[in-house]
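Right, one structure below, let's go through it.
Missing here: one protein chain of the complex. Every other protein chain is in place.
And now, chain A:
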């Protein structure tokens, strides 16, 4: 971003010109000379010098040494001095603006550079970003929350293990392995989900909004999100269709489970609504528009702590539902169920990718 060294456009109509190389001089003047009045006079001096160099005839600016004809030129002097001062102010303002814009542009370039470096570093470490740097990851200072960074790394690894386990399930179901061996595969699958709930609980303490918004998940998964994850009753609907044939007793038990899930979900949803009402009421307490509001915000923050409980309770519900399903189903059915669930999630993820990449009509 080099400025041409000496380039100015004399404009006699305006009575001004823009010596761009003067920016450096301004900077030096302002830096080295702390006294503004002195720098102002320096500017005036410089300005006079340059003007004297460029102008030949019809010199508008009286030289400071030109003191004769004072009687006749007093009002003329005053006007000219005022005009000159205006020109000074305008010039200074233009230069300040230029300096500011220059700063902005270089900061922007630096930001782009930093973002690139960050992405490269993360890819090297195997971090899953989930759609570029989102504002939600960055704290106030622009630094990524370490709890979130750790979770994203763990989640990427979790997905890899998940995909491997799904492959094992497929192989196990097609091969003729014993129920005992199949049970182990099923238990591994279940434990893997429980591990995810533990991970989520940890990161919820670091940033509950991160979990609530499902930032680490793909867009289609987020569409179905309920308190930071799947609705257990929705999952049951998907699973049951895949598990035919079920005995009558199993159908009865699954129906009960679905109903219990629904009731528990409704209770949690209503609790969430109550929390929203409470936070909103706390935040809006007192008069809005007065300007001072920090006590309200601090109190609202306290109430918002309950959100962590909700995330934990929702995951607890998911875990209990999975456990109960594994009690109702045979080992083989449970294996098919886990596979179905895993593949359903994969389809959601593929849907997200497809959606993001399919060409759209230009606006």
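FYI, a residue touches a chain if its C-beta (ideal position, glycine included) is under 8 Å from a C-beta of that chain, and two chains touch if they have at least 3 such contacts; residues count from 1.
As a convention for this text, contacts and distances are computed from a predicted model.
Taken from the listed names "Centromere protein I", "Glutaredoxin domain-containing protein", "EF-hand domain-containing protein" or "Serine-threonine kinase receptor-associated protein", the protein name that UniProt assigns to the chain not shown is "Glutaredoxin domain-containing protein". Touching the chain that is not shown, out of A:95, A:239, A:261 or A:338: A:261 (per the contact rule at the top). By the touch rule set out above, chain A reaches the unshown chain at residues 253, 256-257, 260-261, 263-264, 266-268, 270-272, 274-275, 278, 303, 306, 309-310, 313, 316-317, 320-321, 323-324, 327.
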